[in-house]
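Missing here: one protein chain of the complex. Every other protein chain is in place.
Think of it as A and B in the order they're written, each chain with its own count starting at 1.
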Amino acid sequence: MAEPLALILREQFHEPSQQRETATLGMWIFISTEIMLFGGLFLAFTVYRMYYPRAFIAGSADMNIALGATNTAALICSSFTMALGVHSAEIGSRRFLNLFLALTMVLGAVFLGIKFTEYYLHYLDHRVPGPGFFFAGADASKAEMFFLLYFIMTGLHALHMFVGEGILFSMILRNRAGSFSAEYHTPVVLAGLYWHFVDVIWVFLFAIFYIEGLHLHKW
Amino acid sequence: MIPGLLLVAPASAIAVEYDWLFWSLVVVCGGVALAIAVFVVWSAIHFHRRSENELPPQIKGSLKLEVTWTVIPLIIFLGMFGWGASLYFEIERPPANATEVYIVARQWMWKAQYLDGRREIDELHVPIGRPIKLIMTSQDVIHSFFVPAFRVKQDVLPNRYTTVWFQASKPGKYHLFCAEYCGAKHSGMIGYVYAMEPRQYALWLSQGAAEGSLASTGEKMFHQFGCANCHHFDGQGPCPDLKGLYRRPVLLTTGQTVIADESYIRESIVDPAAKIVAGFSNVMPVFKNLVTEDQLVELVAYIKAIGPEPGTQQPSSAGSVPASYGGQPGISGSGPAGISTDQNRAH
Partner (left out) sequence: MATVAETPAVERNYLNQGEGILSWLFTLDHKRIAILYLVSVTMFFFLGGLFALLMRLELLAPRAWLFNPEDYNKLFSMHGIIMVWFFLIPSIPTTLGNFFIPMMIGAKDLAFPKLNLLSWYIFMFGGLVTVFALIRGGVDTGWTFYTPLSTTYLNTYVTAAAAGVFIAGFSSILTGLNFIATIHGMRAPGMTWFRLPMFIWTHYATSLVLVLATPVLAVTLLMMGVERVFHVGIFDPALGGDPVLFQHMFWFYSHPAVYIMVLPGMAVISEIIPTFSRKPLFGYDFVAYASMAIAAIGFLVWGHHMFVAGLSVYSAMAFSFLSYLVAVPSAIKVFNWSATMYKGAISWDTPMLYAIGFLGLFTIGGMTGLFLAALGIDVHVTDTYFVIAHFHYIMVGGTVMAFLGGIHYFWPKITGRLYPEGLARLSALIVFVGFNLTFFPQFVLGYLGMPRRYAAYPAEFQMLNVLSTAGASILGVGYIFPLCYLLWSWKYGKKAGPNPWRATGLEWTTASPPPKDNFEVSPVVDGPPYDFGRMREELHLG
């Protein structure tokens, strides 16, 4: 039971297609600001990676590749379920939309759970930068830079994940209230864009923090 | 204002060239600005609305004009760029025969260390007609060494050396300012550079000599800190032979080659693990919190003084450094001291 069109069309717009296109453009602009935001951090990482290659590779070797890879798999699957959710909205299937939104949230929660477990393990191993930091090996002080960037960048990413979970939850609530239909489901599409973006950022984070030192892992 | 301008009369060779460019820009820019101002004011008066309903000709534009006033300014700007860049090259490239003085800046004073061991605070005495190169570092925050009369300025950074050079042309007493905001007493971090005629300078030199030259003090430090226990000069021992090190290319364990400039020498003392010479291991203790910047200057001066073996190929002037390096050693432009040659221009 979709809501009447008149209630969904905001005052400032003439027609639904204008509203939809403008809102979508708005989300893409927002995503470009996020790219610049993370971009600054990636720049800092690149600079210090160039200055201290040995230390950064050693730091990367210290990461828990199993947890990192699991997290990557969870997020990629969550993007898949999100895409299925958007598709469900497009064909007007509210039941499946609920299901896939919930699945996406669950996978996101799995990611966050593993991430914070990793943080805790790092804390136990004294990898948290600051007075308590400890890293065996000659490159200790430079490895601290690696871990500092790791915590800041993955922390910022985790913050975005939390916001994403909130957005997904609000989508579920609105869907249950009957706001979405095959004719109108723009918020779901935009939520999907945001979620995919956060996923893509993670893929890059995974690459720079986990993959580099793979060859040094003892399997 | 004219007397005021005389207060910063050019007192170095560069300053004269600087003033030529500066005043040429004043003439050109001032002329154009004046022309625009006159045109605008004249138009406002000449084309003043004659009646409330006046409708003037509705001219939309002119491609010819657009092209003209795009291309001509562009050409003029490129000329300014070229002249400014060529002056900059001169400012940034000290002559190879420049006399070196070490500067350590800290909140809020300038400490000078001469090669003959003399020290000064907030003052520099230099002879006219000879190029002087300052090798500078900061103990804390970023400062900036600025002598308006010489038209030179260079930021002084912690944990690395930057350089500036000048050749005083007129005797006098010239302001030295810190030009990078550095905290509470930034405006008090000032002093003077005294440029002296050769006779006065010789007189000044003869008074108050120091105990030993900078390099000989450095040699004492070299033994005092135990460097000599490992760094033998006979090619044996667990550490590299430092004789003739200065300005030579050094192969590292990573396969990269760096030039042993002042920054490299300093870094090797405070952060030995950063660059390890090929064929050696990482056994050198870290002296970071054990040695002051002043002592580092002495050690660097000593290493430079035990320079190359006679007959060894040595780069003698800017531009003749080994191809793999790509620039002037020890000049502002390196990252945290002495990063590898390829990335020496990281910024």
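Keep this in mind: contacts are C-beta pairs under 8 Å (C-beta built on N, C-alpha and C of every residue); 3 or more make two chains touch, one makes a residue touch a chain.
What you are looking at is a predicted structure, and each value in this text was computed from that prediction instead of being measured.
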{"item": "Shown chains that the omitted chain touches within the full complex", "value": "A, B"}
{"item": "Selected residue (touches chain absent from view) among B:Tyr18, B:Tyr264 or B:Phe287", "value": "B:Tyr18"}
{"item": "Residue among B:Phe77, B:Phe233 or B:Phe280 touching the omitted chain", "value": "B:Phe77"}
{"item": "Interface with the undisplayed chain - residues on subunit A", "value": "11-14, 18, 21-23, 25-26, 29-30, 32-34, 36-41, 43-44, 47-48, 51-52, 129-131, 141-142, 144-145, 148-149, 152, 156"}
{"item": "Residue ranges of subunit B at the interface with the undisplayed chain", "value": "1, 4-5, 7-8, 17-18, 21-22, 25, 29-30, 32-33, 36-37, 39-41, 43-44, 47-50, 53-62, 65-66, 69-70, 73-74, 77-78, 80-81, 83-92, 107, 140-142, 144, 146, 148-149, 151-155, 157-160, 162, 175, 177-188, 190, 327, 332-333, 335-336, 344-345, 347"}
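One rule holds in what follows: only the chains that are shown with their structure count from here on.
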{"item": "Centre-to-centre distance between subunit B and subunit A (centres being mean Cα positions), rounded to whole Å", "value": "45"}
